[in-house]
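Only one protein chain is missing; all other protein chains are in place.
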Amino acid sequence: MPDRQPAQPIMEQTGNGHASAPVDTDEVLLEIKDLKTHFFLDQGVVHALEGVDFTVNRGQTIGLVGESGCGKSVTARSILSIVPSPGRIVQGEILFHRAPTADRPGETVDMAQLNPKGSLARSIRGGDISMVFQEPMTSLSPVHTIGAQIIEAISLHRDCSQEEATEITVEMLRRVNLPQPEGVLKRYPHELSGGMRQRVMIAMALSCQPSLLIADEPTTALDVTTQAQILTLMQELQKEFGMAIIFITHDLGVIAQMVDYVVVMYLGEVVEMADVNSIFYAPKHPYTRSLLHSIPKLGRKSVAGLTSRLTAIHGVVPDPYSIPKGCPYHPRCHDAVRGVCDTDNPTLHTLPGNHKVRCVLYDD
Amino acid sequence: MSQQEIAWIDRIPDIPEGPPILEESVAEDEKLFVASYLQLMWWRFIKHRLAVIAGVMFIILYFIVALCEWVAPYLPETSFIQYQLSTPSRIRWVHDGKLQRPFIYGVITARDLATNRRTYTENKEVVYPIRFFVSGEEYETWSLWSTDRHLFGIDALIEERSLGVVQGQGLFILGTDRLGRDLFSRIVYGARVSLTIGLVSVIISLILGLILGGISGYYGGTLDNAIQRLIEFIRSIPEIPLIMALAAALPIDMDIIVRYFMVTVLLAFVGWTGLARVVRGRFLSLREEDFVMAARFSGSSELRIILRHMMPSFMSHIIASLTLAVPGMILSETGLSFIGLGLRAPAISWGVLLQEAQNLRSVALAPWLLLPGAAVVLSVLAFNFLGDGIRDAADPYA
Amino acid sequence: MLLYIVRRILFMIPTLAAISILSFAIIQLPPGDFLTSYAAQLSQEGDLVDEAELEALAQRYGLGQPVYVQYWKWIKGIATKGDWGQSMEWQKPVAELIWERLALTVVLSMSALLVSWFIAIPIGVYSATNQYSILDYSMTAFSFIGLGVPGFLLALIVLYLAHSQLDMNVGGLFSEEYMLAPWSWAKIMDMLAHIWVPMLIVAISSTAGNIRITRANLLDELNKPYVETARAKGVKETKLIWKYPVRVAMNPFFSTVGWSLASLISGTTLVAMVLSLQTTGPMLLRSLTAQDMYLAGTFLFMLSTLTIIGTLISDVLLAIVDPRIRLEQ
Partner (left out) sequence: MTRKRTRTHAFSRREFMRVSAITTAGAVVVACGSGGEPAAEEAAPAAEAPAAEEAMDMGTYKEAPMLADMVSSGALPPVDERLPSNPGVMPNAGGSNGNYGGVMRRGFRGVSDRWGPTKMQDRGLGWYDQDLNVQPRLAESWTINDDATAWTFNLREGAKWSDGAPFTSADLLWWYDNDLLNTDINPSVNPRWQSGGETMGLTAGDDYSATYTFNEPKPLFIYETLRTTARIYLPGHYLSQFHLELTDDADALQAATEEAGFNAWNEYYVDRRWWYLNPELPSLGPWKADNELSNELFVMERNPYFPFVDSGGHQLPYIDHVNHRLFETPDVFELRIINGEIDFQGRHVSLDSFTLFKENEENGDYSVYLGYASGHTAIQLNQTTKNPRLREFFQNADVRKALSVAVDRVTLNELVFDGLLTPRQYSPLNSSPQANMGQASAYIEYDADMANQLLDGAGYSEKNDAGQRLWPGTNEPLSFIVEGTASPGTQGEDAILQIVKYFAEVGITATYQYFERSLYTEHFRANEIEAAFWGGDRTVLPIVAPWIFEGTMIDRPWGVAWGLYRSSGGVDPNAEEPPEGHWIWDIWEIMDQINVEPSDARRNELFTQVLDIWAEELPMIGYLGEAPKLVIVKNGFQGYLEGFPLDDTTGDEHLLHTETYYWDNPADHS
């Protein structure tokens, strides 16, 4: 990943800057094909995902970008098959290629077809695929100790005794650079700072050595310094454990620093995907461009401060019950073509360099 | 962000700012978005079908409270002398094999000489159709106007035999009590007292509980300690003797309803402690939460922190306890009567009616006298489902 | 924690003292004293009011003395000799009257409390996790009926139905042959055979409330991120619900459990009266109406003490189940 040099300076703060995955990235780990997840509410059906396709290779880091409500988190939850009620995967495949272990050969599981409460889904969830959530403050049970919560995860997926699980836990806590891991074991979440809690979350997520880690805006709720530490930590751990990461964020800076390949989503659809350089240097979709535009720049009149960067794009994400006809982005699009964009939703075009975009501007 | 990163961002091609092409549709969207929060709440509420039914019930109940004289077919004190403990009138639709508007047959009463029980048999010769807006006993509504129209009833000759004691056929859709008074009319009149007075005390204790519990949990320390000891102390004052002492303190010639009102208000000053403790418990754990910390550090006023950040997170508990307090208030009426402090005849309330029915002979011989209990249950259900509906609709997490 | 408990217990002493004074004062508030009610009883029961006897009684119970003297005598008796005074109406030392009743009351209330929980928690959890299902609606409706019907009316109806439909008599806690018998295994079994009816009746009304609170609290917790975290870990759904959100949703329960014991005890009063149970409630009520000072005072004192201990237990329990709460502060 030599192209990600511009992002390096951030890591100078930690004085520890490597960002390359050691695993062969050509082997496909996860394939998402035409995934549709809908929420069946009394007021109507919310089409949270309207046909999402992308692929994750082993060891690869994928960035999932978009504004709030565009379906990033639903995608993540669909992969884990923990879509909250009344949501349901209605169409598509989530093919997860499980690596072989001592007990069983490698297999391909369609997570979309599994009973979400069944044992196979549960063994993959947390074992092969794990997740780090956005809110480290509330993502841990307030009434159980850190140790108990991690040990539970280990006991669920690994065949080991309580003592062994404790040892692993301590080791994991040490790995995420928590001081005095034995002490942390007995602490409750409210006794830890936000950054520490997120480290705990990461430790828990990695405790079963998953092949895929989904990180749903893991640093949003943290201050900048801690953000950087956590990101660095994740990079290190990825290097060490060799897992693939799906990184969900609306922070393009983080994307630039962390990922290999970017998937841009808008209202439940993938509007553009490409490797990180193409996205930053040659964005194609008007939405991607306005996303990039919304990043504040020094020396230029800032439209909005950090706190309101999401509204920096003109207009707001439409009400989920009344998604506009045609291209869903057209009401906010500066390049919209009347009579075209407001009637037909374009298909995903493949441009050179595995760059895909969904916009009439690139119609052949 | 570092200098370099910004430089990097600068390389992004400029995108023209200015109005998007399809401006007007955006404006509409925004309106839609603003409207949709309330709308969403409404949708959620509508979705809770029972809540809607409860809401309708609630409206009907308070309509009855407002216009009980009109809804009741008879005055609550009118005794039909041959109809003591009459079974509920059978409302029929078919006479002589023909479908008709609802009617009742005339009822012949007789007394079993051995047991002294009255028996009631229908005389199929005499038909009394049930009509709307019939004229009956005269009454005055809200001291405003006087009329003899009632929502429904039958046209039957009623003759006053002695004061408030009448002879003749009546329509008793829920039967009569031991003095031959129409139970339905009495329940309707009873709603007025039962559904109003107690609410005051519920609200007072709610407010006190929120404020003192909130202060206690939020500030902690000495203030918390003091309030906790106060609560402990108040809680440990046994209620019954306290009420009895109060009874002795109130002047004896006080109007019974005013007296009852005073007692409920005084009870509210003892009754806030339960909610206060729960609120405190929640505050104690919430104030450790980072979002509260954050709000505090960012200089939000404390009232704002409490109202905006902490309160909503246990709104559902408050609504639940509130709706639970309503049956408590209706039932406490009967409990208070038990120790001579509640309402008593000639005042009419559901508690009074229930208390009068609260003996073995009513349960055994005239079970319809327990129907005021059904009114209590019905209104409790209405309050609770309505509360549930509102809670769920307003729930920020749902 | 231990330090905290010790400090709270020390705190209890002045509170108890204040309460004992207050209880005593409350009893004195209504006009008249035991002698007036006794005289009323005599004439009701067909006896002439014998002023001499009243005089003797006044002397015996120190009724003529100032209230503070009476109080001091009483409290001194308790502190120095464990003597709770004499019941004027029952003409027996208070201590002989109340212990068995208190024990029966606690047994009844505790079992009602436990039963109430055993019923309420699963139903509440089901209702919350299957919100708006038919079962949720019917459970809710059922629980409100339990909530809307006064306990004593329910007791009365059960009493009558048991007689007319099942031909059994559910009044009392013991069969006649065990009423006077000393405690034995057989007597305990006999009590268990009788206690379930009042227990259920007392439990039903509190169950309804508990279902509502469980449901509401759990609904608050179900959407919290930590539940999703646990789900993402691959925890089995049922275990997940019970281990995480239910645990947290129970906190308000713990913060009131100590009190609910005391309120259950008074809640059993009316049911106990209808079912003629020899628990504290009916005796307390009568001692109050008869102004049987020392008996009523002792009862009030006991109930208050129970409440205070209950509060302490609540606080400690809450601290145990919710680590966010620190007792030492």
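So that you can tell them apart, the chains are marked A, B and C in the order they are listed, and the count of residues begins at 1 in each.
Simple rule for what comes next: a contact is a pair of C-beta atoms (placed from the backbone, for glycine too) under 8 Å apart; a residue touches a chain by one contact, two chains touch by 3 or more.
Quantities reported herein were computed from a predicted structural model and do not represent experimental measurements.
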Subject >> Left-out chain, listing which of the shown chains it touches >> reply: B, C
Subject >> Residue, one of C:Glu89, C:Asp136 or C:Asp322, that touches the chain absent here >> reply: C:Glu89
Subject >> Residue touching the undisplayed chain, where the options are B:Lys47, B:His95, B:Arg131 or B:Arg161 >> reply: B:Arg161
Subject >> Candidates C:Ile9, C:Val67, C:Met179 or C:Ile320 - the one touching the absent chain >> reply: C:Met179
**OP:** Identify the residues of chain B touching the omitted chain, counting contacts across the whole complex.
**Re:** 77, 79, 81, 84, 111, 114-117, 161-165, 178-180, 244, 248, 252-253, 337, 339-340, 344-346, 352, 355-362, 364-365
Original post:
So that we can see where the missing chain sits, which residues of chain C does it touch?
Top reply: 30-32, 36-37, 39-41, 43-48, 50-52, 55-56, 60, 62, 83, 85-86, 89-93, 97, 156, 159-160, 163, 169, 171-172, 174, 176, 179-180, 272-278, 282, 286, 289-291
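We adopt the following convention: only the chains that are shown with their structure count from here on.
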Original post:
What's the chain with its C-alpha centre farthest out from chain B?
Top reply: A
Original post:
Which chain lies at the heart of the structure, taking centres as C-alpha averages?
Top reply: B
Subject >> Distance from chain C to chain B - Cα centre to Cα centre, in angstrom >> reply: 27
Subject >> Centroid spacing, where centroids are CA-atom means, of chain A and chain B in whole angstrom >> reply: 49
**OP:** Compute the distance, rounded to whole Å, between the mean C-alpha positions of chain A and chain C.
**Re:** 54
Original post:
Among the residues of chain C, which ones contact at least 2 other chains?
Top reply: 223-224, 322, 324
Original post:
Using the touch rule from the top of the page, what residues of chain A touch 2 or more other chains?
Top reply: 138, 142, 190
**OP:** Within their complex, state which residues of chain C touch chain A.
**Re:** 223-226, 228-237, 243-244, 247-248, 321-324
Subject >> Contact set on chain C toward chain B in their complex >> reply: 11, 15, 18-19, 22-23, 26-27, 29-31, 131-132, 137, 140-141, 144-145, 147-150, 152-153, 156-157, 159-160, 164, 209, 212-213, 215-217, 219-220, 223-224, 251-252, 255-256, 259, 262, 266, 269-270, 284-285, 288-289, 296, 300, 303-305, 307-308, 311, 314, 318, 322, 324-325, 329
**OP:** Over in the complex, which chain B residues touch chain C? Could you list them?
**Re:** 47-48, 50, 220-221, 229, 232-233, 235-242, 244-245, 247-249, 274, 277-278, 280-282, 284-285, 288, 313-314, 316-317, 319-321, 323-324, 327, 330-331, 334-335, 338-339, 354, 357-360, 363-364, 370, 373, 376-378, 380-381, 384-385, 388, 391-392, 395, 397-398
